[in-house]
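Below you'll find the structure I mean.
Now for chain A:
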Amino acid sequence: MAIRVNPKLIGELKRYGAEDVHNCYHCGNCSAVCTHADDVFVFPRRPMRFLQMGLEKRIEGILDPWLCYYCGQCSSQCPRGAEPGETMMSLRRWLTSRYDFTGISKLFYQSWKAEIAAILIVALLTASGFLWYGVSHGDIQTYDGPSAFLPSSMVHIFDWAMASVLVLLLGINSIRMWWLTTGSNEKTRGPWWAYLKCLYLLPLHFFTQKRYGKCETRRSWLIHLALMLSYVTMLVLIMFFLRLLQDGPGIRWAVHSFGYLASAGLLFTIGYAVYGRIRKTEVHLNHSHESDWIFLWMLLLVTATGVLQHVLHRTGTGMAANVAYLIHLALVVPMLTLEVPFSKWSHLAYRPLAMYLGDIHRIALARRPQAARAMESLKMAS
Partner candidate 1 sequence: MAQLKIGVYVCNCGTNIAHTVDADSIVETVWKIPDVTIARSYRYMCSNPGQEMIINDIQGLELDRVVVAACSPRMHERTFRNACKSGGINPYLFEMANIREQCSWVHSADRLSATAKALALTKAAISRVRCHEPLDPLTAEMCPSTLVLGAGIAGMTAALELALAGHPVCLVEKTDRLGGNLARLDLTAPYLYSARDVLQERMVRIRQTENISVLLNSQLKSLTGFIGNFTATIANGNPSADEKVLHVGNVVVATGYKEFDAARITHYGYGKLPDVITSFEFERMLRTGRILTKAGKEPRYAAIIHCVGSRNKEFHGYCSRVCCMTALKYAQEIKGAIPECYVSDLYIDMHAFGKGCEDFYKKSSEVKTLFLMYGKNERPVIRKAEPGDDCEMLIEIDEKLSGERIEIPADLVILMVGMEAREDSGEVARLVNISQDKDGWFMESHPKLDPVATTTEGIYIAGTCVAPKDIPDSVAQARAAAGRILGRIAKGKIEIDGVFAEVNEDRCSGCRMCNELCPYSAIEFDETKKRSHVIAAACKACGCCVAACPSGAIKGRHFTDQQIYAQIEGVLA
Partner candidate 2 sequence: MSYEPKIVGFLCNWCSYTGADLAGTSRIQYPPSIRIIRVMCSARIDPTFVIDALAQGADGVLICGCHPGDCHYSEGNYKAMRRFPLLKKLLRSYGVEEERVRQTWVSASEGQRFADVVTDMTERVRALGPSRIHRNLLADVRER
């Protein structure tokens, strides 16, 4: 069965950041230099080819873009300036929008104005929601205690509710990812026991991103790891230790020292990324899509307001602290509800999932007869 070439797709990908893909003439240098590419996952060349030819179904079906950590070596080595690294990034954006069943992701990637508008709307809704609660249940001057404006118990319940919604959305999208890349194709689906055997890969890659460490530039991995662990620390503190964290006025060093470390980590790594993108210090920071900026700025603002409200609280200005906290929450909510399932932050699920599914693919392929395996490792049969 012949598959129809669609030269229009590449034009659509421009909105997602793909540039110069046409320059690629398939010398294969990029795949040769990539530390992670192998016989089964030939990238960035295979995704570049599918993209040039507009084979949407094929692109939806591959894991390759997620196996890439954008060290940028491929782009440095490309003799034609076809930017394979950035193309992989743009494919990740496109795939994010395809895995998303709601269509919101697609809207955001194609229009940064829509994303900003959505953020503002959610921020305003959040702010008005919390403001109404605070005004009706407490006193704006008070941060701690029974008449607290934004008591930790309430915020805690809200956090868990929001988290559940997020997990649900992301979970559904992740299942769609599994179906498109693995489940719908009997050649890659793999036996049920493989799913159990490889399960450890999910937390392993989530927490350590150890494959990123194998890229030629270790520094990027370390910075990202620091960013991620700082974030996870804050998340754990907020989800499980909110009362200890929030309620003052004193400082509980056992808890707060983690918070300070994490905040410092966040500020440093985000600052590094922002600086890098402005000055284009490294290959993978040369190209910045609006979604990259929105993500970074939101993260920075959230961290900054979080630190601010803590400082204001602990230095005694209750109202200022509450206002800062309100702003903080008004930023946190859109950041998490919009960025995680629909935008750049979705990679926290898709990447580890891709590592996991990648091994399942390998097991499935290894079980196929010898001759068919060689053929199919290089193409996805329809």
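In this text, a residue touches a chain if its C-beta (ideal position, glycine included) is under 8 Å from a C-beta of that chain, and two chains touch if they have at least 3 such contacts; residues count from 1.
Criterion applied: all candidates are chains of the complex that A comes from, given by their letters.
In this text, all values refer to a predicted model and were calculated from it rather than measured experimentally.
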{"item": "Selected neighbour of chain A [touch, this complex] from 1 or 2", "value": "1"}
{"item": "Sites on chain A touched by candidate 1 in the complex", "value": "1-5, 7-8, 10, 20, 22-26, 46, 49-50, 52-53, 55, 58, 80, 378-379"}
